[in-house]
Structures are given as structure tokens and as C-alpha cells.
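== subunit A ==
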Amino acid sequence: MIWALLAAALAVAVVVVVALPFLREPAPASDALHELDPAERRLLEAEEARDRALGALQELEADHRAGQISDEDYRAVVGSLRRDAADALRALDRLRPRAAGTSDAEAKID
Partner candidate 1 sequence: MIALSVAAVLAIFLLYTSLAGGGTPSVSPTELAGKTGEVALAGRVVGTPTGDPHGAGMRFVVRDIDGANKQRVTVLYKGSVPDMFRSGRDVVVTGTQQADGLFVTKPGSMITKCPSKYQAADTPA
Partner candidate 2 sequence: MAELGRAALLLTLGLSAYALVAGGYAAWRGRRRLAHSARNALIAAFFSTLVAALVLVFAFVRDDFSFAYVAGHSSRALPTPYKLSAFWGGQEGSLLLWLLVLNGYAALAIWLARKRAKDLVVWVTPVLGGIAVGFAWLLVAVSSPFDVIAAPADGSGLNPSLQNPYMVVHPVALYLGYVGLAVPFAFAMGALLSGRTDERWIVATRRWTIVAWTALGIGQLLGAHWAYVEVGWGGYYAWDPVENAALMPWLAATAFLHSVMIQEKRGMLRVWNVTLVSLAFCLSLFGTFLTRSGVVTSIHSFTKSSIGPWFLGFIVVAVVFAVGMIWLRLPQLRTTAKLESLVSREAAFLYNNLLLVALCLTILWGTAWPMVSEAVRGETMVVGRPYFDFFLRIFGLPLLLLMGIGPLVAWRRASLRGLTRTFAWPAAVALATGVVLITLGAGSSTPGLVAYSFSAFVLAAIVHEFARGTSARRALTGEPVPTALGRLIGRNRRRYGGYVVHASIVLLAIGVAGSSAYDSVAEGRLARGQSLDVGGYSLTYRSLGEREGANATEVRALLDVRRGGKDLGTVQAGKNAYSVEQQVSNEVGIRTDYLTGEDLFVIAEQVNDDGTVFFRVFVKPLVNLIWLAGLVFLLGSVITLWPDAREERRLATRYASARERSDTPATT
């Protein structure tokens, strides 16, 4: 008998949990799920591109300092990496003109 009661209790509990969002907000202002609009998506991708570029530059510097990458290999690649970073930062600045952009640029030029 007790098993039947437990089963019933479990059933009730899960139904409540599933219905919870509707019970909490029976008549909300909006039920629309906000999805990232194209502008937000571009911003996200631009930020990822910036993080990638800066990360690659940092890793190159660290490897060079540790002696893993020779001077000439470093010189061969650092130029294009710096360009990529500059491009990424510029793209980000266009999408989000804020003070944060300039401090990144200064750090990169260092």
C-alpha cells in the first residue's frame, strides 16, 4: 500500500514541477523567448575573434620568451598575428564603441 502512496506522491510532485513556470506566471507581460538578434550575435562572434587573436599573440610571446620559438620564426609570424588582433579590435570597436576598446588596443601595441 505504501508503495502506491509513494508513487502517487511522486507523480503529483513531478506534475507540479513541470507546471511551475505556468503557475508562477499565469499572465506574463510577454512569453517570448528572447533569442540573440543578429546584432548581438555579431558582437559575440567579434568578441570571440578578439579573444582568439589576443590569445594567439600572448602564446607566441610566451613561447618565444621560453625559447621554444626561434627569433626568425617569431619574426615571421608576429606581424600577421598583430594584424589579426588589430583587425579584431577594430571590428569590435565598430560594433561596440566603448572605452574598453581603446585600452585593449593599447595593451596589444605593447
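Rule of thumb we're sticking to: a contact is a pair of C-beta atoms (placed from the backbone, for glycine too) under 8 Å apart; a residue touches a chain by one contact, two chains touch by 3 or more; residues count from 1.
Per the selection procedure, all candidates are chains of the complex that A comes from, given by their letters.
The structure displayed is predicted, hence computed values, not measured ones.
*Asks:* Hey, among 1 or 2, which one's touching subunit A in this complex?
*Replies:* 2
*Asks:* What residues on subunit A touch candidate 2, complex-wise?
*Replies:* 3-4, 6-7, 10-11, 13-14, 17-22, 25, 28-36, 40-41, 43-45, 47-49, 51-52, 55-56, 59-60, 62-63, 65-70, 72-73, 76-77, 80
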